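Omission of a single protein chain aside, the complex is shown with its protein chains in their original locations.
Take a look at subunit A:
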Amino acid sequence: MIPVRLLTGALLLTLGTSAVAETTLRIGIQDDPDVLDPHRSRTYAGRLVYAALCDKLVDVTPKLTYDPDLATSWSWSDDNQTLTMKLRDGVTFHDGEPFNAEAVKYNLERARTLPDSLRKSELASVDNVEVVGPLTVAIHVKQPDATLISQLSDRAGMMLSPKAAEGDFASHPVCSGPYKFDQRVQQDRIVLSRFDNHWSKAAYHFDKVVYLPIPDTSVRLANLRSGDLDIIERVAPTDVKTAKADSNLQVFNTPGLGYMQLIVNVANGEKANNPMGQDKRVRKAFELAIDREAINQVVFEGLYAPSNQPFPKDSSYFDESLPMPARDVEKSKALLAEAGVKMPVNVQLTVANNPIAQQVGQIIQAMTSEAGFNVNLVATEYATLLSEQQAGNFQIGMSAWSGRPDPDGDVHQFVTCKGAQNDGHACFPELDELLNKARTVNDEAQRKELYSKALRIIADQDANIYLYFDPRIIAMNKKVSGFVPNPDGIIRLKDVQFAQ
């Protein structure tokens, strides 16, 4: 009898404590973030953590429009030279410092001037920041910049405590987000805990949020299934079936912003001297030999979104009148004959040395061989790939871009003559003109027209061949409710909670 009583007692005790027990949300992420300083960090994994740690001036909605966050409203001056923002009242940073116009000025200056800031190019148009009132700030730009709001919706618009930013920020980041930094064990976990003075604390329901980097996709899923994790991101398409079959799990599959493209070396050094680099008919023949939907079905279980544009379908800049060309081997052969090239056309395709990229490369190799191409597939490790491409040591490079909500970030730096990521050195002055102009126009319809013209030049030249958009697949335990997926794949924790 006594043991039974003891047991019941113990049970009651556990029930009692669990009612007041801490709620911890455990999120499995694909890789370990780099430095936790929004102005200096570069990894996607870092952005996942910032979503809980740092507030931004504005946030981007699932429809890729912009919502107030720390800035409650904003407006451009008539000459489009000044962006005035009204700031939220009563916001404090995790260290108790107040958030105000001075803090905004400090942060934007830091992002613009810190020697190793990676936000410089994002804020390149900013001339100076003026404190108009305690909660009003005016950002003066050198030339009209339609992309600025979009930049402020990501790391460039995250607000750090000025006091903490002067010290060793990365080892103890201090922002104003709903969760504050607790501890970090490299390659193991990042722990955040509830910030009780957050301006919207009622919308955040966990005592602790733990981010655990687990690189292997199937192990990440196994952790979710065993209950060791509550949410996982970047679920592999091949794992989706398993996740959906598990009655304890729910899967969110949202079309993403990130795309894969083939970059052709047309003018970067010796390696550009081949039919592919020199004749756009050969490039068109290459594109026409590829069946994008087949790649999607074979490698991605039909879950990806094949595309011939750098803008996702959800973007208002997506051009409906530029349809994705269907595979046409006959036309491809005809183009090669017209170009009068020696058959087969030998060409080197460089891909990252991960299984997925290699598989895509092999399918392209097989498909284009039917039209008369002889593709030599070179799988290269990531860091090497970057420097080889920049040095022009490639003919066609397959590279991924994580995508931006504003169209400029998806295209300008890749295709303009002096673009930082234009590794193939393709240069079409007419295209530069259109894209430079699109940067300065705030009117959406006008802007869309400029981008549509630009997209036609890109499609005609085929120096950049877009293949597909990858979705953001997030899986979670069914007890998690309130999650709203966003094309950027970032896990926002507002209203997310465990079901009662």
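As a working rule, a contact is a pair of C-beta atoms (placed from the backbone, for glycine too) under 8 Å apart; a residue touches a chain by one contact, two chains touch by 3 or more; residues count from 1.
Just so it is clear, contacts and distances are computed from a predicted model.
Enquirer: Tell me the UniProt name of the left-out chain, picking from "Peptide/nickel transport system permease protein", "Diguanylate cyclase", "Heme exporter protein B" or "Amino acid adenylation domain-containing protein".
Expert: Its record in UniProt gives the absent chain the protein name "Peptide/nickel transport system permease protein".
Enquirer: Per the definition of touch given earlier, which of A:A21, A:A420 or A:V484 contacts the omitted chain?
Expert: In the full complex, the listed residue that touches the missing chain is A:A420.
Enquirer: Using the touch definition up top, pick the residue from A:N128, A:N374 or A:S387 that touches the left-out chain.
Expert: A:S387
Enquirer: Touching the absent chain in the whole complex: find that residue among A:S226, A:S247, A:S321 or A:Q500.
Expert: A:S226
Enquirer: Among A:P213, A:G256 or A:G397, exactly one should touch the missing chain; which is it?
Expert: A:P213
Enquirer: If you put the missing chain back, which residues of subunit A would it touch?
Expert: These residues of subunit A touch the chain that is not shown: 32, 34-35, 41-43, 115-118, 120-122, 170-171, 185-189, 212-216, 218-219, 222-223, 225-228, 381-384, 386-388, 390, 401-402, 413, 420-421.
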